[in-house]
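All protein chains but one are shown at their positions in the complex.
Chain nomenclature is as follows: A and B, assigned in order of appearance, with residue numbering initiated at 1 for each chain independently.
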Amino acid sequence: MSHDLILFDGVSKFYGEVLGVNKVDLQIPPGITSLVGPNGSGKTTLMNLMAGLIHPGSGSVYVRGISPFAPEKLMRILGYATQYDAAPRGITGLDFVRAGLLLHGFPPAEAARRAEAAIATVSLTHAAQRKIAAYSKGMRQRIRLAQAIAHDPAVLVLDEPLNGLDPLVRAETIALFRNYAARGHHVILSSHVLQEVDVFSDQVILIANGRIVAEGAIRSVRDEIHEHPSQFLLQCRQPARVAALLFEQAEILEARIDPAGSGLRVLTRQRAAFADAIQRIALSGVAIDGLLPVDENVDALYEYLIGGGK
Amino acid sequence: MAVFKRGYERYDGPLTGAVTRFLAVPRFVWPRLLAERFVLVLLLVSLFWPLLCAIFIYLSNHANLLPNLNEGGDAIQKLLRIDGRFFATFMNIQSTFAIILAAVAGPGLIAPDLANNALPLYFSRPVSLASYIGARLVVLFGLLSLVTLLPGLFVFGLQASLAGSSWLAGHWTLGQGMLLGFLLYILLLSLVALACSAYVKWRVVAGALVLGFFFVLAGAAQIVNQVFRVEWGSLLSPGYTIYTIWCALLGVETAADAPDAGECLAAVLVLLGALLAVLLRKLRPVEVVS
Partner (left out) sequence: MNQIWIIARLEIRRAFFSRRALWVYLLALFPAALFLGRGVSVNYDRREYAAKPVTPATLLDRLPTGTTDKDALAAAGPPIRDRQWRRGKVEHRSLHYFDGYNRVWLQFENGALQSTRRVPLHSFAQDSRIYAGVFQYFYLRLAVFFGCLGIFLNLFRGEMIDKSLHYWFLAPVRREILVLGKYCAGLIAAAVIFGGGALLSFGALLSYQTTADIETYLRTEALAHGFWYVLAAVLGCAGYGSVFLAAGLVLRNPIIPALVMLLWESINGFLPELLQKLSVLHYLQSLCPVPAPLDPSAPPLARMILSPAAPASAWTALPGLLVVTALVLYLATRTARRLEINYGAE
């Protein structure tokens, strides 16, 4: 049993007849790992299995050698900020974090000190004495993060931690993740937006319909689908003319006028040649307002990987 | 397929008329409730007593089939008599099933709307407060009728058909009394269930509150009577007051020193007013942010 990995061994979980996750085998090393998938794909189920909030129907889970059936051991090394937006009734932010620390067995004074430090880390000191019920969505997100990190766990599990955060706090939070990972800890987080996590994740796990469809470094995941063409949205005012020029100058597989009227959707395998062609067309005087990759988002990736979509 | 790629379109079909729109709620809720196993079992169990009463009515109308009955004298004849007391007892026992049914079905009608802050959504659509409450009253009226009015009218109809038109001519007031009595009871029970559902957002507690309302108040009424050596404490018990009204409607005598039907009716009306006030106070289209 490895004591620095999170292991999923043939794990399946069904909610009645609804599939949560199916036959998941994973070995997650320390560092920042992002679980990416659309709503209902099984990200939260994987995290809840890790934390023992739900139990696998078959297979086993071990977090750094500890079974989630032993919460008294597991929770000493694991902090989990769930997606549930609720907090215990009528409790202030400080009391909320402090209560968690008291349950960890910290003496009251030490619990208070750690709670204040954790709240300061998430930049919420000014609201620590206010009731959580009066917090905004972003503040509730941060106070949950504070409770998860307050006991300095070796495994930090965060369900969509960047949701509802403003850019400044988002940058601070990402710095916090990096700092954690640099100390050899696990940071497991979930997102349904690939661009959001690929800049700071050490590895990404793509999940759809309860199955792991790809795992590894973000670039290697992208490489896994190299045989699939890339799709771009070309923002322009003369899409028909641009399409004609593109078919002349580049190896494109398909060009469709965007039904929303924002330009042209282009499918190509030759990214470099396509970029050169666009440059030439723009220099020739045809107005090109912008170029956006539309398959960097996880949904497009899914369509390639699992053959879904329209 | 990603959620955002699903096509949602505005509904272009025909709309329900404004007057009958509130019937949409019972149309959806009744099948859902009747699909619940406990509700179904309760409905079946609640038919057991009417069935017994029907057998009793058959026997009392075919007394000549029973051997040696006439030798029993007046006591047996009195026992087999179908009169106001028979119907009062029938109503009293059926009313217990109605309470349980209201405790199970009622809390789900308003509490979830309040818990999820759905009232602003409702009232930002062409739904008035009256139609919101009315729709839920219709749900409970239909359900409670299954264990009160319908079996009651069946039992009365059976007796009328077996005993003949002369009995009906002399006792039609029993049918009328039962009808009015059950209507008042259903109204009271429905308002209790809805008020409890509106008062506590938590469905489970609302169910307990409906039960507690009848059982605890009945107990409280008794101890007020015992501690103060009075009889007016019975007015605190909705079960007692409604039973006294039923007895008056069916021409059955009650204890002389206990509160009479007029006093009980006044107590019930005050209670109905209070329940309605709770409903109106709680059902406001505002989102409460603590």
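We adopt the following convention: a residue touches a chain if its C-beta (ideal position, glycine included) is under 8 Å from a C-beta of that chain, and two chains touch if they have at least 3 such contacts.
Note that this is a predicted model, so its numbers are computed, not measured.
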Touching residue (missing chain; options A:L53, A:V193, A:I257 or A:A273):
A:L53
Residue of B:L129, B:A208 or B:L265 touching the missing chain in the full complex:
B:A208
Among the options A:P71, A:G138, A:G164 or A:G216, which residue touches the chain absent from this view?
A:P71
Those residues of chain B which, in the complete complex, touch the missing chain
38, 100, 103-104, 202-205, 207-208, 211-212, 215-216, 219-220, 222-224, 226-229, 253, 256-257, 260
For chain A, residues in touch with the removed chain:
15, 48, 51-55, 69, 71-76, 78-80, 82, 84-90, 99-100, 102-105, 147
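The rule is short, and it goes like this: only the chains that are shown with their structure count from here on.
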Distance between chain centroids, defined by C-alpha means - chain A, chain B (Å)
53
